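As you look at this complex, bear in mind that one protein chain is not there, while each of the others sits in place.
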Amino acid sequence: MVKRLLRVFLVSFLIAMLGLTAAGCSNQRPVVMVTTTSFRDSGLAGALVQVLQKQTGLKISLVAQGSGAAVEMLKRGDADVGITHAPTLEMQLTHLGWHRVPFMQNYFYLVGPKQDPARAKSLTLTEAFRRIYQGKFLFVSRGDQSGTHMMEKALWGLLGLDPDTFGDWYIKTQAGMLTSLQIANEKGAYILTDQSTWLRNRDKLPQLDFITTSTEGLNTYSFLYKDARYAVLSEAFFSKEAQQIIRQFQFEPLER
Amino acid sequence: MAYTFLFTIGTTTAAAVSAVLLAALYASSVSQPRLHLSFWRALSGIPPVLVGLLVYMLFSQAGPLGFLRWLFTPKALITAQFLLALPTALALALRERTSLPRDMEDFIRVNLPNKKHQAYLAHLKGTLPSTFFVTWGRILGEVGAATLSGGAIEGYTSTLATDILYKTNLGQFKEALVLGALLLVVSLIPSVFLELSSYGASGH
Partner (left out) sequence: MVQVDISFRVDSKVLTINETFENGLYLIVGPNGSGKTTFLRCLLGLHPYEGAVQMDAPVAYLPQHYEPLHTSVGDNLALFGALEIAREGPLRAKLHLPALRLSGGEKALLGLYQVLALQPKTLLVDEVTAHMDQQASRQIEQVLLEYSQQAVVFMVTHQWDALLRVQRSALVFAGTVVRKLPYDSAQSLILSWKE
């Protein structure tokens, strides 16, 4: 009986492993591409991966992490290539011999309640943030170390302010971009968002309106790779097909 | 979607079956089940995301098993699900083992001194299906460990649960709801089974 159970155990384990090996890793281990959660959730990451796969013949596994974790994974070798939008973090990698290829950009938008109680419309982002701070108007923060959250912290930093000292008006969600937007919509709060998520979802956010953006809010996306084998992927980002998709998702493709 | 569905059922079943069989072998070989029970029962409350982190660190390039290159493959996912299922399966199997009254422990010790292990296994056998379903239910809808170990890669290592989260973040609520309904139906199977089997055991 022990033997029989042991046999069942081993056989089922082996079958499962073999089956999944066959199904999953058909010939080679795919290239692991790490990107930020917000970028994956924009839907563009998946669409770009399709194009890259088609053009290079490489199989790509797309994994989403926060910006910090994504860079850490590249450093550890857990991912082979990456798409991130946190220039200061990316510098850590270029110092380690990684190639950084900026390939598209958009802007961070400040959005907020339609009445704009802080009267921040058409100010620069920094000025708008100052008004919000002075009036203690409700503000929703991702609080999740995402690229958007890093940008928001940098903007507070430009004003010499530390969000950790803020009061109840500063709401930390630790949730994704869309969820955070919905929370801001419910509470009538200001929030910093990436352009693309906003443009694609604003019809679901009736209480919110575009307030302002400016050059401090420039959001540059870069492709990161170290192994020369993956240089072909960086070429593919500048193909006609890729650039067209980038435009479709409300981003601005960059020239080589 | 069909792939994700079958993939979810396949990996969770493989992980739960392995965990339950190993638990049965373990619970039937220990001589002090009560001591082991408290340990594994405490451990079965471990947050799934911690198991995910453990598996991540284990299979990470810098980790002890990094050379296997299992991270972000179905193998790492099944490992995480297996590790998540194991304490629960062990706790249930050990509890069943300790349910044996003192008289029956003596009965086995006196009458089957050389077949104790088989006797305990036979005793556990009746509850293996329910142990399996409870264990399975624990890993079926799990997101944290599955994402950390498998990477939730679309069409490769994403499960019903990670896909629901993804689709929700994308704002594709309709797709998310369809997947959610699917997951709900599947996760009802254990309860229905347990309900029926307990009805069967109590009735004559």
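Letters are used for the chains, namely A and B, taken in the order the chains are written, and counting of residues starts over at 1 for each.
Keep in mind that, in the parts below, a residue touches a chain if its C-beta (ideal position, glycine included) is under 8 Å from a C-beta of that chain, and two chains touch if they have at least 3 such contacts.
Every value quoted in this text rests on a predicted model; they were computed, and no experiment measured them.
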Item checked: Contact set of the excluded chain (shown chains only) -> B
Check: For the full complex, which residue in B:L124, B:L140 or B:A161 touches the chain that was left out?
Finding: B:L124
Notebook entry, point to check: Where the complex has a chain not shown, which of B:Y3, B:F39, B:F107 or B:F173 is the residue touching it?
Noted result: B:F107
Next item on the list: Extract the touching residues of chain B with respect to the undisplayed chain.
Entry: 96, 101-104, 106-107, 110-112, 115, 118-119, 122-127, 200-201, 204
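Convention: only the chains that are shown with their structure count from here on.
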Next item on the list: Could you tell me the distance, in whole angstrom, between the mean C-alpha positions of chain A and chain B?
Entry: 33
Notebook entry, point to check: Mind pulling up the chain A residues that touch chain B in the complex?
Noted result: 1-2, 5-6, 8-9, 12-13, 15-17, 19-21, 23-25, 29-30, 32, 37, 40-41, 43, 46, 61-64, 76-78, 176-179, 200-201, 204
Checklist line | List of chain B residues in touch with chain A within their complex | finding: 7, 10-11, 13-14, 17-18, 21-22, 24-25, 28, 56, 60-62, 66, 69, 71-75, 78, 117-118, 121-122, 151-154, 156-157, 166, 168-171
